[in-house]
Structures are given as C-alpha cells and as structure tokens.
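Yeah, one chain of the complex is gone here, protein chain that is, but the others are all in their spots.
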Amino acid sequence: MGTKQGVLMLIVMKAHASEEQVERVCEKIEALGFRAHALPGAQRTAIGVTGNQGEVETGTFDEMEGVQEVIRVSKPYKLVSRDLKEEDTVVRFPGSDATFGGDEVAVIAGPCAIESREQAFAAAECVARAGARFFRGGAYKPRTSPYTFQGLAEEGLKILAEVRDRFGLLIVTEAIDNESLELVEKYADVIQIGARNMQNYSLLKRAGRAHKPVLLKRGMSATLEELLMAAEYIMSEGNYNVILCERGVRTFADHTRNTLDLSIVPAVQRLSHLPIIVDPSHGTGKRNKVTPLSRAAVAVGADGLIIEVHPDPDRALSDGTQSLFPQQFADLMVEVRQIAKVLGRSVAEPVANPIAHRGNVTAGSAAAR
Amino acid sequence: MGTKQGVLMLIVMKAHASEEQVERVCEKIEALGFRAHALPGAQRTAIGVTGNQGEVETGTFDEMEGVQEVIRVSKPYKLVSRDLKEEDTVVRFPGSDATFGGDEVAVIAGPCAIESREQAFAAAECVARAGARFFRGGAYKPRTSPYTFQGLAEEGLKILAEVRDRFGLLIVTEAIDNESLELVEKYADVIQIGARNMQNYSLLKRAGRAHKPVLLKRGMSATLEELLMAAEYIMSEGNYNVILCERGVRTFADHTRNTLDLSIVPAVQRLSHLPIIVDPSHGTGKRNKVTPLSRAAVAVGADGLIIEVHPDPDRALSDGTQSLFPQQFADLMVEVRQIAKVLGRSVAEPVANPIAHRGNVTAGSAAAR
Amino acid sequence: MGTKQGVLMLIVMKAHASEEQVERVCEKIEALGFRAHALPGAQRTAIGVTGNQGEVETGTFDEMEGVQEVIRVSKPYKLVSRDLKEEDTVVRFPGSDATFGGDEVAVIAGPCAIESREQAFAAAECVARAGARFFRGGAYKPRTSPYTFQGLAEEGLKILAEVRDRFGLLIVTEAIDNESLELVEKYADVIQIGARNMQNYSLLKRAGRAHKPVLLKRGMSATLEELLMAAEYIMSEGNYNVILCERGVRTFADHTRNTLDLSIVPAVQRLSHLPIIVDPSHGTGKRNKVTPLSRAAVAVGADGLIIEVHPDPDRALSDGTQSLFPQQFADLMVEVRQIAKVLGRSVAEPVANPIAHRGNVTAGSAAAR
Partner (left out) sequence: MGTKQGVLMLIVMKAHASEEQVERVCEKIEALGFRAHALPGAQRTAIGVTGNQGEVETGTFDEMEGVQEVIRVSKPYKLVSRDLKEEDTVVRFPGSDATFGGDEVAVIAGPCAIESREQAFAAAECVARAGARFFRGGAYKPRTSPYTFQGLAEEGLKILAEVRDRFGLLIVTEAIDNESLELVEKYADVIQIGARNMQNYSLLKRAGRAHKPVLLKRGMSATLEELLMAAEYIMSEGNYNVILCERGVRTFADHTRNTLDLSIVPAVQRLSHLPIIVDPSHGTGKRNKVTPLSRAAVAVGADGLIIEVHPDPDRALSDGTQSLFPQQFADLMVEVRQIAKVLGRSVAEPVANPIAHRGNVTAGSAAAR
C-alpha cells in the first residue's frame, strides 16, 4: 500500500558526470520501480526520483559513479522546485526565437474564442503586427452554461493551424478533456489547461504525457502550493515544459471580475524554476483595466502576458467586454516594451508585414533548456 | 452560429394532458433540432426545451393539443429551476426505501478511501448499525500530490459492490474522469462528482448520460448560480437525478479547513427542486466539529448528510483527522434523529444486525418522482 | 521599552485558598507594576497577570500562601482562554433570570434602529410576548453613508430605558465611540461593539473599563484569533463579562449578504470560557434565511441569538429586508425552543402579558460567576 507522504529523492550528479553515468543511475531508479527525471542544469544534472510505492534506500545510489550527493526532499512539490533545478526553465520552440522564461517577455494575444477563419485572421494580423509571437483562441470553451457557444472544436483547431502557417504565430489553445487534448497536441504549440481544470488530475496526467509545452492556469481559489502541485502532476509524467499563469482569484472584491494577485509572480519565482505569465484580461474582466495591469504584470517580473484582443469586441461571442480593440493592444505593447526595458528584459518589436515575416515556424516539439 | 444567451422554453401541459400528447410535443421539439425534457409533476407535466442553435418560435406549440402555456425562461438555470418543476425532486432507488429529497434525511457514511476489504467491511458494519443507508468510500481519490495514495481503482469498486451485497447499503463513490465514471456507473448506486471537478464540463456531460443518480459537490469557490449551472449541465443531457452537496468553501478563516456555508441550503431550496445535502467532514476538516455541524445542517433543513467514518481513523491513508470514530458516529445519529423530528422529518433507525437486515438492494437505475 | 510578545503568568490558587490569600497575591502583582485578574472558578481561583513592561520572575509567587502553581501562558490570548478558567463564563444580570452562557439560550430581539417610542414599544411588546428576554435597537448607527439615518442618539437611549421599565426586557445597544459608550453604559444593560469596530482598540479598552457586560461582534474578516484578541483587550482592562457574537463574514458568496460561519461556535467554545451567540439577521441579510439559520445556530450549540424584528419591516429606516415580521419571530421561537431541548438547553417561554410580567429588572451591574 502506498505511503501517505510520497517520496522524492534528488540525486545530484557531479559537475562532469558523463551522460552514460546519468543514464545508468536512471536505469537503476526505474529498475527499482521508481521514475527518474533527469533535469540538466547549467552546472550539473540533477535526477529526481518519484513514485508512490514506498521508499528507496538512500545508500543505494551513493556509491554509483558520477553521483555527488543524494538528497531527500520533504517539500510537497519536488520536480517544480528550485531544489531540483536552480536555473530558470526556458521553454523553447523549434524554428522560432520565441521563449517563455528567457529574456524576452512572451506575449500571447488573440480572441477569447475562434469564431470563424475571417475573425481569427483579422485578430492574428493585428496582434502579429503589434509584436505578439503567440496567438490564443479557444476551440473548446468551458462555459458556465450548457446553452451558450461552446467553441468550434476541431474546426477551430484547423483555423488555428492556418493562423500559424500564415502569420508565423505560435498557437496556444485550451484542452478540456483527454479527447480534446489529443487534438490540441496535434494542431497547437502550447496546450492550455484552464483555471476550472487546474485540479482535474486526470487531465493533468494526460498533459504530462503530451509532447508539447503546457500552459497551466491558476484555479480560481488555488493557493500557491496547489498551483505548484498541479504543475508537479504534469511534470511527474515526464513533461517538464510547464508555464504557470496567474489569472485572478475569487475574492469579495467586486470592482473587477477576479482579483489579480500579482504577488504570486515573485512568490513562484522564489520557489520554482518554471516560468509564470499573467492574464490581465480574465484577471480583471474589464477592458479599461487590461493595460494598467499589463504594465504592472511586466513590472512585477512576469515572464509573459496573455491578452484577449478581438477585431470587433462588441460582436464577440464571448468575453467581449474584456477584449481589447486592436489599437488598444498596439498601444499596450508600446508601454510594456518600455517597462520591460527597465527590468533588463525585452518585448518583441512590431512587425510591419506579419504575413511575409515568419514563414518557418512549424508545430514541432519544444525542449526545455 | 450559436446565440450568446442560450434558449429555454417551458411548455406547460394541461392537467389532464395524455402521455401521447406529451410525446407528440416532445417529438416536435426534437424534430426542430432541440432537446425535450419532460418532467412530470404532481399536477401537470412541464417540458423544458433546450438547445443552443437559435430560438424556437413560441407560437409553434401554442396550438398543439394538451398544451396549456408556453413560457420563455430568462434565468440562466432552467431545468434545475422550480419554474420547471414546483415540487421537490425525490431521488429513489429500486428495491430500497432510501431517498434523497423525501421525508427522511439521507445519511451517507464511510471512510474517505477504500483501503482494503477488511477496512471497508468494518466501516460498513458500524455505519449500517447506526442507521446509515448509504456507504461512501473513494476508489479514485483526487489528491493534491501525485505521490500520495490515489485509491484502489476498480479493485476498490468491487469491494464497494460487496459491501452493498453484504450490508444492504447503497454505494456512493466518486468518478474523476470519463473512464472511471463508466466503472462507477457499473458498480455503484450514486456517482459522485467532487468539488474539484464541479466545472469539469466534459465530465458533467458524461454524468448527464449516465443511468445512475449524480451527487454533485459544490466547488471550493463556486457561487450558488455556478453550482446550479453545473447541475444544469448534467440535466441538459437527460439525467434528472441530481443531488447537490455543500462541502465548505474557501475563505480567509483558518479555524476550519473550509467554511461550511449552511445558508446555501435554504437558498437552493428556494430556487431549485433538487435535493441538497451537507458534508460537515470536508466542510470543517476537524473531527470535533463534525457532530455540531451535522446537527446544524439537519436543523437548517438539509436533505441529507455525508460523513467520514473510519474504523481506525488514526491509521487512515487519507483524511484521518476529520474521520469520526464509529462510536462518535453512532452518537451523532442519535442527535440528528432528534433534530430531524423537530422539522417533521426522520432519520433511519439503528439496525441491530445489518448483515441480515437488507438483502434485496440491487444496483438498479433510479428514477425521480 | 516594551517586550514584543507580551507576558502572561497564571497563578493558580489552592482549592481552599482564602480570599485574603488571593488578595495578597493580587497586591503583590500590582506592586510589581502588573495587573492582577482574579477569576474565581468552581474549584479554585486563578489569577491572570498581565502587563507589557517586561517579565515577572516566576519564583516570586511560588512561596506565597495559598498558591498552588505558577504557569507561563504562551498563547496570544490569555484571559479569554480556558487555560485561565475551565468552566464556562455565565454573564448574569441583577434582578433577572436572564443569562448568557447558562443553560438557557439567550434571545435578543428588536429593530435595527430605534426610530420612535411608538415603534420601539410595538417591537418590544411582540418580542417579549414571544419569549425574548433582551431587547436590541440601535441609537447610534454606523452607516456606510454619512447621508443616511444615523440613529436618535441619547433620545433613542431614553426610549430604550423606557422599554426596560415597561416590558422588563434587558437592553442591548451599540456604542460607536467613547462618548456614546459612556451614555450606553448609563442607559443599557449590555454594551454592543459592532463588527466595524472590532479592532477599534481604543473603544475596546474603554469598554473594558465599563461596568456593564459587552457584546462583541466578530469583524467582517476577523479570524478566530483576532476575535479572541479583541475580547482580550476588553478583559485586560478588568471587564470579564464579554459575550462574543458571530454575524457572518465577507466572502465571494453572493446569495447572502455575509457568509454565516457557524463552525466558529464550537471553535470558540473549545478555546475560551466566554459565551458566544449568533446573529442570523446580519449573517444572511435576508428575511427568509433567518429562521433556518436560527435553528442551525441553536443546533450547533450557540449560547444565544440576536435577531432583527420590526413591527413593520417594509417601513423600517434601515435593514428592513432582513427584519422579521412579529409573527415570524413568534414562530421562530417555537422552533428554536424545540431544538434547544434536544441539546439539553432551554429558551424562555412565551409571556402572555409582558407589561405586567417583569417589573423588577433594573439597570444594575452584572457579575460573572
């Protein structure tokens, strides 16, 4: 029977341990019925050992070649922790300069839902022009009412793939169950897990077996620890490319739809190596608050922004009142670019002709540094 | 393209409308591409019309035989509403006197998780003896950490089925995704959807297609409307046997794990015909608070209680500190039985020999009155 | 300079220590620049030592006659703690059988604000008839807007005193600053400190020097510890007749004005000897929720209720929508009387002719057992 606490050991390899030595340690871990997570750092590789079938003898690995130290980790979050990996995780995309967690502040922008090819293309063109590298747009919408627009499903995903081909934007879109996740993995570049599903552990595990990075949104009343543990679920299955996202929490305050908790950004960065971005659109629910809170998010040190922009917000099928007009988004980009500079970071420059600009982005798999 | 608001019409049939007339109206609804939900009441049958493909002409049904009135419902919750069905829904179980929403206050009791046949039987015997008619116990546990005990899965469900056979207890257990729901539907009597999945709409829709009643727990920060809308998702797929459950919400207060919000019981009963029960175990997270809050829950008018009882709480694999000792549960039953009487309700009497007592309960499908 | 933590010693006297011995210990404490709080219990007297000017040597008192033990208390709340006084505090009133914390569940009822003699008398007659022993009614109203009715001030207090004389009801009314507290102390039987002033420490200290019991309402977002510490402020000044009151806390939930947190009742009773009552009127803000939550409050074990009743709620100058009609209150009393019996407690019986009934209640000082 499983233990109550779970177990994690951290095997720190020597600075110059060979790949073979790392591999042999991993093999031994798996032979004992545990899972090995080798995360190479700038200086050294650390191997996380997870499992819920009892404990490993610490001594088992002490004498193996290349092993420097074996550490028992008592915090509930393990693979997400800076204990395992000191440097920031940088999520990269093959054939693209875009990253999460690098020097550049990532900007994801686009409509709440994909409504039509025409709408998607119009939105994509304006966000690409303003400098966004990522395009968002829901094909599967978790709506409070079963009687409202639920998204275009695979048809929407195909439109998103066209957006990537045409505008060179990387695609971020939400999966709401195992079936949609499979399709999202196929068509998109980043798999989004929404706030309502942050503790849908079955979905998190499936995302952990996907070969694309995962954007994990904080649940409406999730603590910092619960957010990190949700990321741990994904990582425990072998997918280490997780991007966290603050999107506002539920409080008594009624002047915004949610209360955007920017303090979680430095709090995450202290405890975890994972990048964290901010969603001021859902975080406030009001168009006129999006720009000031975007500035604040970059100023607090967020690794990115995800922003709703609609070519015609007043006719949006969902979330119209929080979507920016294209010009507002362009202005926002100018402001956050300047704020980013103060922190020694950058935001991608505007692109005069986005269609011609980036032809070679392909939906490949990403790899963390 | 779908409308933003969703549509619901309510077709109220005449008091003496024939079944055939009801059927003909339903056929017409479906022929128009909508879904018909015929909910018979004590006086008359009302038919809810749902769909998200535009609106029906009200006039379409006015002239049909047996139709008394056609009403447009503007509230976001429709099938759950008392507008559709004035009388309380009573969830019944074939071959059993147990109900949710009837005169008797339903009591579900048992351990947090099924750990072994021995543990399950020990728990079942003591809760049956004290008068519980329903047995709870998780086979699939949504745990915060991927490294802690996640439940015995189908093995646990089989033990639960044995508990029903042996002790005549109806089985309530949680499903966490579509796959586990299929198995829970097969083995158990009530399918539980946990708080973390209250807005997992994909799972709610699947539960709406199941042939067993669904116990839907309020999410950790769900408003009354969101709870009702989650129930609406289930009902919109045709499963009208939904039992709501208050299990505490997340607030700043730190003397209990959650803040049990008993005021939602009369609030739900005002708006909806669905039964609502209370979970004081998760609602407080502390053993010494379970009995006083159980009394309060029955006093406020709840239709049932769900309580964690473990034969040996100190060795429980999960939630030990909130599980009652068997004797505490027996005492609790004595107290709530007296409180129920003040409200003109009852709680099932203790059973001297539970094994012999109820032999004929079978895992059949339930039907709402 | 003061210490950061504060200091409390608890000097436990022997079972048969004489009053003189107690007095001598108290004198010694005061001579050292500390404050002595002698709280007699059923078995023995305990003397709390408070002060913020450094620490007393424990040894100082060990050798004194009648002293059994000297204990250092590390919890932040000291005089309110069961460590100091094991038995429940019962707040008594000279010339009356009414208590807080005794076997009888105390019921305070009346309008939100005193609007006129006529209104007060009408309300008083009906609540007295139904069995309430305490009359509430604001003379000083802390209103959100400076432009709304702020109460009749001393004129209102005089009407309240007339109510006591005429109907034999004990008067509970709110003080909002030092000046009004002085007047409330003069005219009323219980000084209420409202939720908004729970951390108005200047007012708490003044209430601690008053010679009437204090009803202290929990602040809108106060933790259990903060509530107990607010009571500690009052007690630290020498007034040990403090009654706590749960009145709902602020959360995201919007189906009631506040979220009534009944779990704090057993939580307080575990840690403190002070009585705690519940205010379901402010706790829910909705008339139709007051009766069910009153039943629940008595069932959870509350020592009393405070309920808004207005002879004509629709014309009330404040809080009309949460005030009960007289008949609703009479019905409520019948229900809570039955619930109280289940817990081995009572609620005062109805009174056919309240004017004749109790002539000898006077505004005297109260004394804790």
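The chains carry the letters A, B and C, assigned in the order they are written, with residues numbered from 1 in each.
Just so it is clear, a contact is a pair of C-beta atoms (placed from the backbone, for glycine too) under 8 Å apart; a residue touches a chain by one contact, two chains touch by 3 or more.
Everything quoted here is computed from the prediction, not taken from an experiment.
Colleague: Could you run through the displayed chains and say which ones the absent chain touches?
Modeller: Listed by label, the shown chains it touches are A, B, C.
Colleague: Have a look at C:A161, C:M220, C:A330 or C:I355 and name the one touching the chain we're not showing.
Modeller: Touching the chain that is not displayed is residue C:M220.
Colleague: Just name the one of C:L32, C:A161 or C:L317 that touches the chain not displayed here.
Modeller: In the full complex, the listed residue that touches the missing chain is C:L317.
Colleague: Hey, which of A:M64, A:A296, A:A330 or A:I355 is the one touching the hidden chain?
Modeller: Looking across A:M64, A:A296, A:A330 or A:I355, the contact with the absent chain belongs to A:A296.
Colleague: So one chain is hidden, and I want to know which residue out of C:T50, C:Q192 or C:N241 touches that hidden chain in the complete assembly.
Modeller: Answering carefully, the residue with contact to the hidden chain is C:T50.
Colleague: Touching the left-out chain: which of C:M229, C:L260 or C:L274?
Modeller: Answering carefully, the residue with contact to the hidden chain is C:M229.
Colleague: Using the definition of touch stated at the top, determine which of A:I29, A:V107, A:A210 or A:L260 touches the missing chain.
Modeller: A:L260
Colleague: May I ask you to list the residues on subunit C that touch the chain which is not drawn?
Modeller: 1-8, 50-52, 76, 78, 115-116, 142-150, 176-180, 196-197, 199-203, 205, 220-221, 225-226, 229, 232-233, 236, 250, 317-318
Colleague: Name, in rising order, the residues on subunit A that touch the hidden chain in the full complex.
Modeller: 221, 223-224, 249, 251-256, 259-267, 270, 283-284, 288-289, 292-293, 295-301, 335, 338-339, 342-343
Colleague: If the missing chain were put back, which residues of subunit B would it touch?
Modeller: Contact residues on subunit B toward the absent chain are 250-252.
As a convention for this text, only the chains that are shown with their structure count from here on.
Colleague: On a CA-centroid basis, which chain has its centre farthest from subunit B's?
Modeller: So the chain farthest away from subunit B turns out to be C.
Colleague: Cα centroid separation between subunit A and subunit B, in whole Å?
Modeller: Taking the mean C-alpha position of each chain, the two centres sit 35 Å apart.
Colleague: So what's the Cα centroid distance for subunit B and subunit C, whole Å?
Modeller: Distance between chain centres, rounded to whole Å: 40 Å.
Colleague: Touching two or more other chains, which residues of subunit A qualify?
Modeller: Residues 250.
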